[in-house]
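Structure below; questions to follow.
With one protein chain withheld, the remaining protein chains of the complex are depicted in position.
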Amino acid sequence: MSVIIPDSVEAAIAALAAHPGATVLAGGSDLMVEVNDGRRTLADVVSIGRIPELAGVRLDDDELVIGGATTFARLERDPVAAYAPALAYAARTVGSPQIRNAATLGGNLATASPAGDSLPVLLALGASVVVAGAAGERRVPAAEFFIGPKRSVVQPGELVVAVHVPVRRGPQDYLKAGVRNAMVIAVASIAIAVDLDARTVGIGLGSVGPVPLGAPDACEWIAGRARWRADGLDVDERDVVDFGDRVARAARPIDDHRSTADYRRHAVTVMARRALRRCVG
Amino acid sequence: MTAGTETRIPGGIGQRAIRPDGVAKVRGEFSFAGDLWAEGMLWGQALRSPHPSARIRAIDIAPALAINGVHAVLTADDVPVNRYGLEHRDQPVLAGDFVRYAGEPVAVIAAEHPDTARRAAAAVVVDYDVLDPLVDAEAALDAPRIHPDGNFFRDLVIRRGDVDARGQIVVEGTYEIGMQDQAFMGPEAGLATPTSDGGVDLVVSTQWLHNDRDQIAECLGLAPELVHLTLGGVGGAFGAREDVSLHIHACLLATRTGRPVKIVYSRAESFLGHVHRHPAQIWMRHSARPDGELVSFDARILLDGGAYRSSSYHVTANAACFAAGPYRVPNAHVRAIAVRTNNPPCGAMRGFGVVQSCFAHEAQMDRLADACGIDRVELRLRNALAPGDELLTGQRIGGVLPVADVIRACAAMPLPAPAPDDVLARPGGSGRTATASDVRRGIGFAVGFKNLMYAEGYMDGSVARCRIDAGVVTVYCAAAEVGQGFVTLVQQIARTVLGVDDVIVAPADTTIGSAGSTSASRQTMMSGGAVEKACRAARAVLDARTASDEGGKLDLAALTAHEPVDVTEEYHHRLTHPLDADGQGDAHVSFACAAHRAVVDVDPELGLVRVVHLATAQDVGRVLNPLQVTGQIEGGIAQGVGLAVMEELIVQGGRVRNASFTDYLIPTALDAPTVEAVLIEEPEPGAPFGAKGVGEPPTISSTPAIVAAIRDASGAVCRRVPVRPRDITA
Partner (left out) sequence: MSETYALHVNGKDHPVTDAWLGESLLYVLRERLGFPGAKAGCEQGECGSCSVLVDGTLVCACLVLAAASVGVEITTVEGLQPDARGAVSEVQRAFVETGAVQCGFCTPGLIVAVHALLERDPEPDDLAIREAISGNLCRCTGYGRILEAVGVAAAKRREAAR
């Protein structure tokens, strides 16, 4: 077993190619849990958490470009807080302060848990993920990134290099329901992003399906029902209520030891209404 | 370094004395059992059954032995006497023919690296004939026996007065209490070292050194004198360390390998490796006159004791004796049953059976008050027990029990301010689920009481020794310090009685006689009493040596320059008696009561909750140390919060689904309420310094107060704890 600490993305990709079966280590908040538990045997490790290219957030015209190894603590602050506040809200709910200081956006994507806190936001905002490997770089829309529970399009030898998050002009929010007020896995979560220029509403749902889900039908419907202004949108309360039901129809929740499908569906309904209400006016 | 210290700390009884091990703990220098190390030490690991019920056909240890670095792989045949148990030896050290719960130890391994030991455990091949587990407590009542001793741990009936009497207003209901876990922060740990005389030394975190010692000696076939236990630093207990866990395993491996063996549990193994609070199904029926005076009380309490007995026998008695709560009940019929199932074994957890009953009886009292059209606090006052009254068991309350006082004092406390406009202060916290308009505030009230000390004729005692040599005072007592601050109390007592500042608290071990268990809120009386007795006896010797008899400050150095003072004393409480066939008898030593008022913010649409404030008034006898009493109250309330809204071991088909802190949720700092406490000091006659144990009442009536507040805010019925979001939104 060896631990390789490359100092560039290029070196990291080369290390992954040279060590087939190597594990990518960023913040360690998912990987080390499995290692400590004896559920993962490590062969080689390529540690990418301190590669300068992978850290940091920059504002590039109309999008935020977030390095794959950017921590959630960083995402709580500007410029993310200013230009993609829903992502900052979600970041604040990740684990604990200790976890937020280590866990990365790229790791959240690569682990691809249906309960990943940032993932509904990336869906709602229409973000895209830059995945790089020996064969080159590719850019994958968030909606195409997840293929099953804890399975993403990232192949062995690849890593998440950056996430491009469009800056949308308009209200956005993030709601996460959990039994405890800190350090909790979402029982259900929702992100909403209104784009007053494109006149669209984006939704992302967490913990209510095998992967993070969108609600395209509900979004299209509400965009048609809303009365759009340059500085906001109006929606009748009965349409807000209806919207909640429509979003819930996009959810595919299950019963598990954390909660029931019925409750999750109910929570999504309520949270979708509240989320939209907060965007209205 | 454990409890021995010479730091100069001021403070006798009643003062805010700081704990002698505090500095070591904040500096990370205090040695917990998990921090122990010995030259040549091996690491031990248990292999546990994945099945809740199975017959073991065969065990092949060869693949484990073949792994480099493995020194021993032991199974049932290697245990000289393969039966142990806290009160009754019904449990194998290593399962031989049957496994009866998922997590039951089947083999133990000693190896040079903890990872090697884990791999070796995984390499052992066990051929199980998997059986259908008995996982329903009701079904256990007439299921075929799953153990030679049968499926009943206890079936206790209390009959009082006229069991057919019934008042005009009747309220009945069924209540459910889920399986709570003690979830102490310091996982089980110990280091066993074989000695040259064929015995073994064990340093271990535990609640009762001598009971552990006796079980180890029996199972290893050793004379008790050959087994020596020393208390390692304990990372919390709350009942989970009353039963042995790794103790016999570690000693077995050490004596077999001839090497020191250390065992430390992972968090997951800890959840499987100790007993839990009994889940309960409780039916109650209260009847009263229209003015609210209780006429009759009926209850059926069914406790799921899991696979082995542990302390189920006595938990059942507590649940029954205190089933009606701190109220006068002239006529009653209570039946409390604890059954054996293939679920995880249950035993002692802070509150010990009374927690379950209190949740039910306080829900009932609210409903009864509403049915009578009487204020809920007023109903409780009208029926409040007082000294001279009789309990369900016919025992007349002889000591102090200020139920009406705690109720009034608690109800009179000012309510907290509305929540600040900050998302963190609302249900859901940083999850941003609620705005202020989504939140309703509810208030709930509950009262509870419990026995202190053991009961039913148990001859309890504690031993302490005081030695003064060349002016240096050392106190010896085997009482387990588990965080509660007994070591501080020792110093406070010695300072008060002997008029000294410096007191060395010797490490607890089995060299001295038993101090009994750190449980049942008993140590303040029993071991505090023993320490006081020993210090007073030492004082008497000193007084006899002085020329004058002023009784003032003594010159200890001068008086013990040539000859030390060394006295050992035993403390016993007064006699108690068993319960007869009708559950009647003078079975308890003393009691303590407390009232709680909870203020809870609820988001009724989503069922999320924020426990904002707990006001409490508690009957403490006498405050021996305000810092420590406050710590016990706040800590106990936090555990009550946990049971109310988030803590439950989910067991399905006999298997625990959430054996981790990811999914067994205990309150964080963002979940803990602000606590305000009024301490009612009415000294208990006959108790050392008039003090009562304070650890358990805070966990008993805090839970029902919180649930009552949730009902108030949401209108939800909430017949079970923990309350889940779907229980509120339904």
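Before moving on, here are some points about what is shown:
By letter and in written order, the chains are A and B; residue numbering begins at 1 in each of them.
The rule is short, and it goes like this: a residue touches a chain if its C-beta (ideal position, glycine included) is under 8 Å from a C-beta of that chain, and two chains touch if they have at least 3 such contacts.
Just so you know, these numbers come straight off a predicted model, no measurement behind them.
Across B:Tyr175, B:Phe238 or B:Tyr571, the single residue that touches the chain missing here is B:Phe238. Residue in contact with the omitted chain (choice from B:Phe30, B:Phe152, B:Tyr313 or B:Tyr458): B:Phe30.
Across B:Gly44, B:Pro344, B:Pro402 or B:Gly635, the single residue that touches the chain missing here is B:Gly635. Where chain A meets the omitted chain, the residues involved are 1-3, 5, 25, 27-29, 32-33, 35-37, 42, 45, 47, 49-50, 73, 95-99, 101-102, 181-183.
For chain B, the residues in touch with the chain missing from this view are 7, 16, 18-19, 21-32, 34-35, 113, 115, 182-187, 233-236, 238, 264, 266-267, 420, 422, 424-425, 430, 482-485, 627-628, 630-631, 633-639, 660-662, 666-670, 672, 674-675.
Just so it is clear, only the chains that are shown with their structure count from here on.
Rounded to a whole number, the gap between the C-alpha centres of chain A and chain B is 42 angstrom.
Contacts from chain A toward chain B in the complex involve residues 37-38, 89, 92-93, 173-187, 189, 257-260, 262-263, 266-267, 270-271, 274, 278.
Residues of chain B touching chain A in their complex: 115, 118, 122, 266, 268, 424, 427-435, 438, 605-608, 610, 645-646, 650, 652, 657-658, 662-663, 665, 667-671, 724-726, 729.
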